[in-house]
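For this depiction, one protein chain was excluded, whereas all remaining protein chains were kept in their positions.
For chain A:
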Amino acid sequence: MSETIKVPTMAEYMAQGKQPEVLFWVGCAGSFDDRAKKITKAFVKLLNRANVEFAVLGTEESCTGDPAKRSGNEFLFQMQAVTNIEVLNAYEVKKIVTACPHCFNTIKNEYPELGGNYEVMHHTQFLKTLLDEGRLTIEGGKFKGKRITFHDPCYLGRANNVYEAPRELIQKLEAELVEMKNCRRNGLCCGAGGAQMFKEPEKGDKDVNVERTEQALDVKPEIIAAGCPFCNTMMTDGVKAKEKESDVAVMDIAELIANAQDL
């Protein structure tokens, strides 16, 4: 690692009587999943690089309740939501950024009715803003000219109509952005949503992630870019199932930008 990362917590900010610019909601995958932790760190490096005053909740963060809600367990969802909202409101959080579209959707859309009103951004939107404000520069580096295809996460794309921010970031890498047969509002799910991530799929003749990976491989990318830790897992598994892991990498957009700068 080229530099150590700085990850202050909300409690630390509070102790100093200060308020960070934004709360980074890490999410369960970003906190515990080995693959997703790399995305978390890549994003933190970018935040450090851009001198963003951010904080995390750390051990005070808890599942947003998304998988419980999509499974039908409204009780558990609302218990999680109300608990989280209590913590967030106690810290007077105004703005939240997260690298998980599921956390993004839940906090942005389903928390307000329960008393949690925040400006919520997906990390690709946030990075785009940093770029526009001149706080972050993006260079192509090793991704210059590479063929990259972007897999739209359902909960970012169709669910919230965010299609362009991730694509604009990829183009800033001077990479060749290639679109799959199904993209943007017609994007095909990776198979993880609706709590499918946590269960075996129902009987069928194929796994959804394999179908989606085939669509991605059809456009012959060198990299499949993702914007969701769950999509990342599903697409990585799909690439392995097609025995293409030596040719095609699955990477989060934050990782692409951080790696391009050797952070």
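Heads up, the rule we're going with is that a residue touches a chain if its C-beta (ideal position, glycine included) is under 8 Å from a C-beta of that chain, and two chains touch if they have at least 3 such contacts; residues count from 1.
The criterion applied here is as follows: contacts and distances are computed from a predicted model.
Colleague: Hey, which one's the missing chain according to UniProt: "GntR family transcriptional regulator", "4Fe-4S dicluster domain-containing protein", "Tox-REase-5 domain-containing protein" or "Sugar ABC transporter ATP-binding protein"?
Modeller: "4Fe-4S dicluster domain-containing protein"
Colleague: Out of A:V56, A:I148, A:L217 or A:M235, which touches the unshown chain?
Modeller: With A:V56, A:I148, A:L217 or A:M235 as choices, the missing chain is touched by A:V56.
Colleague: Looking at the whole complex, which of A:L76, A:V178 or A:A241 touches the chain that is not displayed?
Modeller: Reading the full complex, the residue touching the unseen chain is A:L76.
Colleague: Go through chain A and note every residue touching the omitted chain.
Modeller: Here the touching residues of chain A are 5, 7, 9, 26, 28, 30-33, 37, 40-41, 56, 58-59, 61-63, 65, 67-76, 78-80, 82-83, 105, 108-110, 113-114, 154-155, 158-161, 185-186, 188-189, 191-208, 210-212.
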